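A single protein chain has been removed from this complex, and every other one stays in its place.
As written, the chains take the letters A and B, and residue 1 is the first residue of each chain.
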Amino acid sequence: MNTPSLAHAWFALLRRDVMLALRQRGQLANPLLFFVLVVALFPLGMNPDPALLRNIAPGVIWVGALLAAMLALESMFRSDFDDGALEQMLLTPYPLPLLVLAKVAAHWLVTGLPLLLVAPLLALLLNLEGEAMVILLASLALGTPLLSLIGAIGVALTVGLRRGGVLLSLLVLPLYVPVLIFAAGAVGNAQAGMAVTGQLAFLGALLALAVALAPLATAAALRISLD
Amino acid sequence: MSDFLHMGGYAIYVWASYLLGLLVVAVNLWQPWRAEREVWRQLTRRRKHEERMRESETS
Partner (left out) sequence: MWAWLHRQGSPKRFYNWSGTLARWAGWGSLLLGVAGLYYALFASPPDYQQGESVRIMYVHVPAAWLSMFIYMNIAAASLVSLVWRIKVADMFAAASAPIGAWFTFLALATGSLWGKPMWGTWWIWDARLTSELILLFLYLGYIGLLAAIEERETAARAAAVLALVGVVNIPIIHYSVEWWSTLHQGATVTKFDKPSIDWTMLRPLLLMAFSATLFYVAVALRLARTELLRRERESQWVRELIDGRQGGGRR
């Protein structure tokens, strides 16, 4: 039997993961619903003054997105770990970091991208409008893949543990700090009419760095967890 | 002397800092001491157990 080419295998894995996720609509909707609820709770928890809401909107939306992305992380390797597909993946002749990248990309397509789609709605709820909304979408587009990539390392480290949920958040949240700061900072700057290219460039640089390094760390962590 | 303890009005902050520092040092001295005692106790118990097993086998 001859093995299919790397590109072929990569896209096959991506497609398989996306198809599998689409079959379980409930799991898909949960983080999204969580995102909407968290953001909707903030005006209820304080004075719904439009000016105040506009002030806190970048931070609130980004913290909500961060928590929703974290909530969705656990499912990244879970089912493959349970049914042994992950171990098979380790045995294939393809480089593991690239396969990890395919899985992370699939995970982002089904959990990160939807966050981007509902974000404009939430932005309207918090009186975030105009250019700031565009920058919010740009920051989410650059930031949520970062969250998935960094998160994958944490998931890979805790996948063998029965109760890894709380530990996962402890491992991953400190590493999310720069993403939160630059992304929310960019949106805040856009609201104030200041330049945002610096922050967005930084997010882009971080994304490039994470694409290059995070799959390596994730692959190493998976090998250790499945040892 | 009381001048020294008074620390120019910052007594609480200064002495609390030094006390906390001392506390952290004490905890970090106690921790290895306890761990060492524990591990030696375990090791000698295991060793004695082994010897007893060997004796009962030979007799």
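In the analysis below, a residue touches a chain if its C-beta (ideal position, glycine included) is under 8 Å from a C-beta of that chain, and two chains touch if they have at least 3 such contacts.
Just so we're clear, the structure is a prediction, and the values are computed from it rather than from any experiment.
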{"item": "Contact with the hidden chain (one of A:P31, A:G185 or A:P215)", "value": "A:G185"}
{"item": "Interface with the undisplayed chain - residues on subunit A", "value": "153, 157-158, 160-161, 164, 167, 170-171, 173-175, 177-178, 181-182, 185, 206, 213, 217, 220-221, 224-225, 227"}
{"item": "Positions on subunit B contacted by the hidden chain, ascending", "value": "4, 7-10, 13-14, 16-18, 20-21, 24-25, 27-29, 31-32, 35-36, 39-40, 42-44, 46-47"}
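Throughout what follows, only the chains that are shown with their structure count from here on.
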{"item": "Distance between chain centroids, defined by C-alpha means - subunit A, subunit B (Å)", "value": "43"}
